[in-house]
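All protein chains but one are shown in place.
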Amino acid sequence: MSKENNHISSYKDHLLVLALLITLTVITVAITSIELNAFNTAAAMLIASCKAAIVLLYFMHLRFDQKIFLIMAFLVIALLVVVIGITFIDYLYR
Amino acid sequence: MNSNNQNMETAIHTHSDMHRDDTASKLGMWLFIFTEILLFGGLFIVYSVYRYMNPVAFHLAHEELSITMGLINTIILLISSATVAMSITAIQKGDKRLSLYMVGATILLALVFLINKYFEWGSKFEHGMYPGSDLMDMLSNGDMLFFSLYFFMTGLHGVHIIVGMVLLAVSWFKIKKDAVRSDKYALLENSGLYWHLVDLIWIFLFPLFYLIH
Amino acid sequence: MENNHLPNYLEYRGKRTGLLGWLTTTDHKRIGLLYFYSMMTFFLTGAVLGILMRLELIAPGRQLVDAQTYNAFFTLHGLAMIFLFVIPGVGAVFGNFMLPIMLGAKDVAFPKVNLLSWYLYVLGAIIVLTSQFMGDGPPDTGWTFYAPYSLKTQTNVVAAVFGAFVLGFSSILTGLNFITTMHRMRAPGMGWKRMPMFAWTLYATGWIQLLATPIVGITLLMLAAERLLGIGFFDPAIGGDPILFQHLFWTYSHPAVYIMILPAMGVISEIIPTFSRKPLFGYTALIVSSMAIAFVGYFVWGHHMFTSGMSEGARWVFSFLSFIVAIPSAIKVFNWTATLYKGAINLQTPFWWAMAFIFVFMIGGFSGLVVGSLATDIHVHDTYFVVAHFHYIVFGGTGFAFFAAMHYWWPKIYGRMYNTKIANIGLLIFFTGFNMLYFPMFILGLMGMPRRYYDYLPQFQDGNVISTIGSWIMISGLIIIITNLIRAKKQTGKIVDNPWNGPTLEWSIQSPPTLENFEELPVVTHGPYEFK
Partner (left out) sequence: MYSGASNLVTTTDNAFFLIIGISVIFFVGILATIIWFIIRYNKSKHPVAEQIHGSNTLEIAWTIIPLILVLVMFFYGWSGYSPVRNAPKDAMRIEATARMWSWSFEYPNGIKTDTLYIPVDKPVVLDLISVDVIHSLYIPAFRIKEDMVPGRTNRMWFIGQKPGNYELFCAEYCGLSHSYMFTEVKVLEQDKYDAWLAQRSDTAATAAATADPAVAGRRLIESNGCLACHSSDGTKLVGPSFKGIYDHKQAVVTNGQTREITVNDEYIIRSIYEPDADVVEGFRKGQMVTYKNQLSEDDIKLIIEYLKTIK
């Protein structure tokens, strides 16, 4: 803001992003309604992650803001993923 | 001594105004969002572990939820995310009226989301499915875990919706009173960030509870 | 006023005065003191419980209280010491007071949020303490709240859990505040590589507070929901997994031990250069090691669960990582030692405290290696060996650093000097008592005495008697130390701005500081530990 962040996204961009998100949502519903077994979960989570990334980058402005926010957000999410992974070292190999 | 102190008082006030640091408050909000991500992260761990341990029960239980309801709510939240983002663009461009409309629309959409949720939960309650009910006690282990998580996670998400609405409502009044304006909109921006977080969490809750099997 | 001092923050009168002035203050220094006074109250509560437990354990069989009361004692003792004393501990008291000054700032980034944290702290504490008197009696789960016992017991667990949840909130807000302060409020010229070590350790701590606390928050919330609403998460009777509770609990509570120790290490890193008149040896290495402790410390939680029936692979990974996390601590100890080399060592009370810290911290840390190793932990897990480990490192580490910080910054905070001779004697007695109290516990643990035991077999008595006597010696030391400090606070006399010739910014201003800390914004031109 003020000096540090003067990028203003246009209304059109917001609407485009929204359209993209809704499309992705419809796609997940479609994909998961057909039987794909394990792939099902993977596809749903992959699309959810894409949607989350879009929200973070555009709606939450990470793409245009100072890089530090992007780095922090990335590290935090990576941390969560590693924690889930380590927890599963227990559950997968019991 | 007394007058000395008086001077100090005023000195602080002018000072703190001069040193308004919007980036600091944005950083603060981001840090808070990280905390929230980990808060739900804990629940995601629980969810994934129990899903792993009870795949069949989770599959069957999820069919009790209505995909249509979930889909509608997802789209509502996505739109509300866009409206709040546009309200920020509007305030940045100095368009107070549009900004007010957009924040208003966001709050309204949030309300619709909650009403939707109310009916969704309500229909479960009608069938005797609510925390602590006899029906719930009779469920098989996996079903019990699924619905416990369902109520807990969507419930906690609902609480976040309400907090977000309060923040947005405050922003609305501040915009109205010109306390939030084109050169000073940190409050709106931060409320917007918080609102996007609420959306972000739902983006994961939706497939986890309604879709995957 | 003496010495032409400007009115300091203690004398300053704003809109509200007296008690109300304190309770509505947003001044980081006053908030630091609010934390200090409330924390000492809780510490003494926990400490008295510790003494009572030691009395009970002086001989097998019933001495003072019955088993239920004893179980409630160690639960409250653990809760008070961990959640009310060492977790906020050094950070909330000395971090609040010193961090902005060390950075050359007027206050923290969000002074009102800072006050809110304190209120949440007190609220959480009150909830935890009232849980003792409400409902069906004091909780008796141990501070770890392991399910399913915590789901089954009839005692008032929900309130205690909820109190811990509120305390977590307070801790998160403090971390958030400090991190933002360090990112945004450093004085001109104070680059990241010019921040004092204490600030750096608070930075690392802040991240743990932010990213680990919510996990225990949500876990405790689930536990409360399970007890109140009967929805199932952890009860095996409905398919829940009690081990998952342990995973989530320790995902926070292991990082939490680094919340406790990192600021303490920061204090030691301030004291040693000041009294050796030398820059901190390996400043960069110390920064890296702080961040490494915070980071790796996040992934070792499973070492509390080696006997729980975790998978083999998980035991392997957690043991391995536990050893890795010892390395950054080792680096710190080596650098502190090296800082003394070719210094001009000034043997003052804070320095002695720092040395006592290193002594007990090493013992605590080395015993951490024993419990981090698989074969040996199978034997000593949940025995007095672990009790000895964590008292050495929590009390000996964080507690000693807390006292070291008190002795180091007392003149800065109150502008009064204590009697150093009495302080040294107090320390000596305290140190002797401390080792006598906790060292026998190592032996008891190796002999196989389990912890949380109200009663024990006769062969364990010798160790317990020595330990109990040690606790009395330690009380005597502590009473000397505390009265000495309180007397200093009251006594009038010359105010010393910089009694130790400290190099960092807090020593460049008057003691006690003025409300705004600096009359004019300092401009920093060199690293934190430059002498002459």
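As written, the chain order gives the labels A, B and C, with residue 1 at the start of each chain.
Please note the rule applied: a residue touches a chain if its C-beta (ideal position, glycine included) is under 8 Å from a C-beta of that chain, and two chains touch if they have at least 3 such contacts.
On a predicted model such as this, the values are computed, not experimentally measured, just so you know.
Student: What shown chains come into contact with the chain that's not displayed?
Tutor: C
Student: Just name the one of C:Arg54, C:His77, C:Lys106 or C:Lys278 that touches the chain not displayed here.
Tutor: Per the contact definition at the top, the residue touching the missing chain is C:Lys278.
Student: Among C:Ser319, C:Thr398, C:Asn424 or C:Ser467, which residue is in contact with the omitted chain in the full complex?
Tutor: C:Ser319
Student: To test your reading of the contact rule: which positions on subunit C touch the chain that is missing from view?
Tutor: 67-68, 71, 140-142, 146, 148-149, 152-154, 236-237, 239-243, 276-279, 281-285, 307-309, 312, 315-316, 319-320, 323-324, 326-327, 330-331, 333-335, 337-338, 340-347, 355, 358-359, 362-363, 366, 369-370, 372-379, 381-383, 446-448, 450-457, 530-531
Heads up, the rule we're going with is that only the chains that are shown with their structure count from here on.
Student: From the mean C-alpha coordinate of subunit A to that of subunit C, what's the distance rounded to whole Å?
Tutor: From the centre of subunit A to the centre of subunit C is 37 Å.
Student: What are the residue numbers in subunit A that touch two or more other chains?
Tutor: Within subunit A, residues 76, 83, 87, 91-92 contact more than one other chain.
Student: Of all the residues in subunit C, which ones touch at least 2 other chains?
Tutor: Residues 183, 211, 247, 251 of subunit C each touch two or more of the other chains.
Student: Inside the complex, what are the residues of subunit C that reach subunit B?
Tutor: 7, 12-15, 106, 109-110, 113, 172, 175-177, 179-180, 183-185, 210-215, 217-219, 222, 225, 229-233, 238-241, 244, 247-248, 251, 515-516
Student: Please give the residue numbers of subunit B that touch subunit C in the complex, ascending.
Tutor: Counting only subunit B, the residues touching subunit C are 1-2, 4-5, 8-9, 11-12, 15, 21, 23-25, 27-28, 31-32, 34-36, 38-43, 45-46, 49-50, 53-54, 131-132, 136-137, 140-142, 144-145, 147-149, 151-152.
Student: Under the stated contact criterion, what part of subunit C meets subunit A in this complex?
Tutor: 183, 211, 243, 247, 251, 298-299, 302, 310-314, 317
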